[in-house]
Structure formats: structure tokens, C-alpha cells
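This report concerns only the one structure given below.
The complex appears here without one of its protein chains, the remainder shown in place.
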Amino acid sequence: MITSIRTIFKNEKVIPICSTILGILFIIAILAPWITPNDPVAVNLAYKLQPPSWNFPLGTDHLGRCNLSRILYGARISLGFAILIFISSLAIGLIIGTFSGYKGGWVDHVLMRFCDAVMAFPSLILVLGLVGIFGPGLSQVILALMLVQWVYYARMFRGMALSLKEQNFIPAAKISGSSQWKIIKNHIIPNVLPPLVVMGTLEMGWAIMDISAMSFLGLGVQSPTPEWGAMIHEGKSYIRTNPELMLYPGLSIMLVIVTFNLLGEALSERYGVKRRF
Amino acid sequence: MSLLQVNEVTHSYGNRTFFKWQNRSKKVLSDISFSIEEGTCLGMLGTSGAGKSTLGKVILGLEKPKHGQILFQGHDIYTVDKYTRQKIRRDLQVVFQDSYSAVNPRMTAERIIAEPLENYEKLTLAEQKRTVIELLEKVGLGEKDLKKYPHQFSGGQLQRINIARAVSLKPKLIVLDESVSSLDMVTQTLILELLRELKEDFGLSYFFITHDIKAACMISDTLGVLEKGELIEHYNSKNEFFSSENPVVKEMRGSILAEHPRFRSIRTKSNYI
Partner (left out) sequence: MGTDKSKVLQVRDLHVQIKAKNGITTLVQDINFELKPGEILGLIGESGCGKTVTSMSILQLLNRKETTIEGSIMLKGQELNGLAEKEMRKIRGKDIAFIMQNPMNAFTPVFTIGHQFVETIRSHTSLNKKQATELAIESMKQVNLPDPGKLLKYYPFQLSGGMLQRVMIAIAASLHPAVIIADEPTTALDVNNQKNVLRHLDKIRSEYGSAILLISHDLGVVSEMADEVAVMQHGKIVEKAGVFQLFDSPKHEYTKKLLNARPTLYLEEPMTNLI
């Protein structure tokens, strides 16, 4: 049985299958307002905690809201904002990291010591702290996550820029007359980006987890906005009677993260990229 | 005025620690002076570790020496202002030893060769493409190679692309840092012949760094010998090198392998049956 699981991972079809699943999820997230059967925030206590029916395909939660609608809308937040955080922290980390690695000297030292200081804290604790300062709310959580995540990317990009500097095409570009920024733009960035696009799929899993974790703690999304982590938080009081209130969002999170991770592993094996950890 | 004048260049790699007495600096070049005239090739011989590559980097303007100056066309390349420096840059080019690491693996051959042209010449896209194709044909490749990536070329072909890039601006001096040492013998000879041809056609001067005496003799007009960071000899002709009584040079000559088995000097009679 273990060999058959291994062969699943080695199967070339992992990449197209996972990409298709993620593609479908993204389309669902975009089309959510048109395909949901009911209003996700409509409270109707008469219908509370109903089993699946024609009107409510996955039943209702403790406030009579449609579970399926909430899951579908939750996809928008989880996926959408995960991408937002990922891209913005990647962009900041890319610019600062490659510049630091290329420049070297005291510029590099100062920037990296700053990153060291931020990395000394467990990231979630730091995010909690920042949210404590900014106040609870979705945009505050996203800002906090962005501010914490970019240092990891900066460190990574800087390391890659350093090893690129050893290659002869950097001095060759200098001798061809290219300026510092032209070298960073044309030579360093194109060479550090591809491995990280692959790793990004793994990072997305973490980003979704972070948002869900914050919402679960009540710090991210505020009621009644549907978000998977928040739904688990609300559902935990009903764990004995209606476990599906936690199961639906929990399984959704799991599906997305596992798909991203499988895709990331398959891509990194295909393109020979090393993982962060 | 010589094209390149190297004056008393000394360079060392130091370990700058907080404690001054722990000066673990390693002297790499000591008091080197020589010149290269326009249209000639100086072959710089020496064993690995003698400091040849460091000297190449210093001449190219990549590493400032601790003492001494490099005068290129009369300008001290380390003290001129940025504008003049950029102007001088185009006349001083390089071909490195490792052809693969000298090119950006994500760029096509066209972009690689066009980079110097983009920086210095204001050509339209069509003109630039035409110039690149001409250069490719000059080095023995063709239009079909424009859109290929480095991994699709062999080491020898990639070195031709590096050469095309180096001559694209019709420079005055090219530093060839062990440019053929990583290639197999047949390709070495072909590339050396190409370099000779380009030297004639464009009136180039070369600073040819190598440890291979045969390769140096194929292309050089004058020879220099670097040993442990010092320039121990500078010959104005190849015959001077071969008739020199200097013991280091004699040892170098002795290390040349035979061209024909009747000249062989290593094989001894077997003690074993």
C-alpha cells in the first residue's frame, strides 16, 4: 500500500489534476455571487440547524444561514486574500532581498539584521501582536501578515542573489556596460523568480492557514462575513450535535491546502527546486 | 602611447578583522608593470594560483588594486569620473573561461549578444537584429541560433557566443581569461583560429591568460610569465621564450607534451616482464 501511495506522487498526472482542481475552486470563488443558492448572511432563526434539503443543500448553521452559500463565499476570502498576501509580501521581499544581496557591504548587513530581528519572533505571535496594535478586522490581519511574511522572502531572495553573483554573467553584464539596476532587473530577478513561483504554491497553503487561524481566534474576519476559519470558530460550540458546522469549512481548508501542497511538491520535483524546510 | 599600461600593480586579499595584529592578508600580485601595444596579443603564462585571473580582473576594472594604476588609452580607469568610465568600458571587453556561467541561462542568444549594443548604440530593433545575425555568422553560427537558450548549445558554441558579445562593440582590447581551457582539443584549435581571424579583421588586441603554452603560442605576439604574483619575464617574441635560460621558464618548456610519439620523454622501460 505504501508503494502505491508513492506511485501516486510520482505520477505525472498530479500536476494537471491538482491544477484543474485549483482552477475549479478559483472559478467558484469568482462566480460565487451568481452560483450560491441563498444569501450567505441572511439570518433566519426559524430554519436553524436544518439537515440538507432542496433549499439548503448542505443544511443550515445555528443562525439559519445556508452552509453551502457560506462555504462558497468563504472561498473568495480565503483564496482571494491568500493570493493578495502572497503576492505583496513576495514583491516587497523580492525587491529588498535582491538589492541587498547584490549590493553586499553594510547595506546588506543592515537589512539582514533587521530581518533577523523580525524572524526571531514566531511569525504567528508577531502577527497577533500587530493585530493587537491595529485592532481586529480583515484588512488589519492582511496588513499584519504582509508585514511579517516579506522578511522570509527577502532572506531567500538575498541568498539566491548572492550565489548568482558568483556566476560570471554578472561581471560580464557589468563589462557590457549595464547599470546596477539593469543587472538586477534583467539578470538577477529572472533567475531567482522561477524557483519561487514553484514554492509559492506551497506558501499559499500557509497563507490560507494563517488567515483561517486568525479568524478562528476571532481576530480576522468579523461576523457575519463568511470565512472558513471563522466558521469553524462559530461551529465549535455545536461540535456534539452538529459537527458538520465545523466539518464543512474544515474539509474545505484541507482540500485547498492539500491540493496546493501536492501541486507544489510535484512541481518542485519536476523542476528540481529545494523546499524551504 | 600604449593601448594598455600596467604600472606597479600590487594586490592582496586581506582579512579585515577588528584586531590589527591579525593581518592575515595574502599577497596576490607584486609590483607588476607591462604594456600592450595596439593590434598585438600578449600571452600571460603561469601556473594556477600564480595570480593570472586576479590580474585579468584588475585590468578589466572589476577589482581595484591596493597599489598601482591601470592606464587604458591614457586614462587611469580607477580614478576617472563615471562618464569617462562608461565611455572607456566599451573598448575593454572579456571572454571568461567557463562559457556556461558567463551567460544568463534565461536569455536567448540574441539578447545575450545584444546587451552591449543596447547599452551603447541607439539602434532600432530591426537594425539590432541584423547586427546580431552578422555577429553570429562571423563567429561561425547562424540566424537559426538567435532564439536558442544556452543549454541548447555545446561548450564550444557557447564560447563563440561569448566572443560575439565581446566583439559586438568593436572594442580595442579583449581580456581572454583561459577562454579555451575548458574545451576539448579540436574545439580549442577552432576557437583559437577564430580569435586570430577576428584580431586581423577588427584590429583587436588581446590579453590572453592561460597555462597552456601551445595555446598561447598559437595566438600571441609577445609572452609574459607570472609566477607567485610576480612578473618574472616579459618576452617580445616567442623565440625569446624558447631560448630563455630562466629556470622557471625552462621547467615550463619541459612540461609541454610531445606532438609525436618519437619525442616522448615520460615512458621508461618496464621492470615488470
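Residue numbering begins at 1 within each chain, and the chains themselves are lettered A and B in the order written.
By our rule, a contact is a pair of C-beta atoms (placed from the backbone, for glycine too) under 8 Å apart; a residue touches a chain by one contact, two chains touch by 3 or more.
This is a predicted model, so every value here is computed, not measured.
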item	value
Omitted chain - touching chains that are shown	B
Identified contact with the non-displayed chain, of B:8, B:31, B:201 or B:251	B:251
Touch list for chain B against the chain that is not drawn	47-49, 155, 184-190, 192, 211-215, 217-218, 238-239, 242-243, 251-273
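Following the convention adopted for this analysis, only the chains that are shown with their structure count from here on.
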item	value
Interchain centroid distance [CA atoms averaged], chain A/chain B, Å	49
Residues of chain A defined as touching chain B within the complex	167-169, 171-178, 182, 186-187, 190-191, 194
Chain B to chain A touching residues, read off their complex	57, 60-62, 86, 89-90, 92-94, 96, 98, 101-107, 115-116, 119-120, 162, 165
